[in-house]
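The structure under discussion is supplied below as structure tokens; questions concerning it will follow.
A protein chain is absent from this complex, but the other protein chains hold their places.
== chain A ==
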Amino acid sequence: MSAEPQLIPASSQTVGPYFRIGLEYMTDPTEAAEKDTITIRGRVLDRDRAPVADAMLEFWNPSATFAEPTAIPTGFARAATDDDGNFCVRMAKPAQITANDGLMQAPHMLVLVFARGLLRHLISRVYFDGESSNSTDAVLSTIPADRRHTLVAHRDGQNSFCWNVVLQGKDETVFFAW
């Protein structure tokens, strides 16, 4: 097949307030694997620190073992916020990624943020409090020190972490572009 170069990717549009109709079936955190599972809880907040009740987060763990395909792949989880802006996701804790791309990477996940009001989704990363490799992580160390904390989930239990997403304003979460 001859490649047709330089097609332009389709434009993004908001998920709107009703995405649960089509996307929420995949958000049950109890279906995650039990072994080495961590829980990440948090809130999605807007400019006024008001809860964003219609947000959806997707987590991608690049260190997940690529075992036999399952309906919902290991390393992927989707969570929707409740009326108070809370989300909860349960999945395998990421491992440190071998730095074969020249970048030292501490354990982390990519996080996609969708919500009414977001015409394009936002992309962030979540790291984990207490990992010694955080201090040498090539991405974290480029982030200004006063914003770095927005990318780090805080341990609040043995296998439990807390991480908030602030879309705008004070302590605005760092979002990335690639």
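What we mean here is this: contacts are C-beta pairs under 8 Å (C-beta built on N, C-alpha and C of every residue); 3 or more make two chains touch, one makes a residue touch a chain; residues count from 1.
Everything that follows uses one rule, which is that contacts and distances are computed from a predicted model.
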Absent chain [UniProt protein name; select from "Sugar ABC transporter permease", "Protocatechuate 3,4-dioxygenase subunit beta", "FAD-dependent oxidoreductase" or "Lipid-transfer protein"]: "Protocatechuate 3,4-dioxygenase subunit beta"
Sole contact to the chain not displayed, among A:F87, A:F114, A:F128 or A:W163: A:F114
Residue in contact with the excluded chain [from A:V15, A:I40 or A:A92]: A:V15
Positions on chain A where the hidden chain makes contact: 1-23, 25, 46-48, 50, 52, 54, 58, 60, 62, 66, 69-73, 75-76, 97, 100-103, 105, 108, 110, 112, 114-122, 125, 138-139, 142-143, 147, 167-169, 172-178
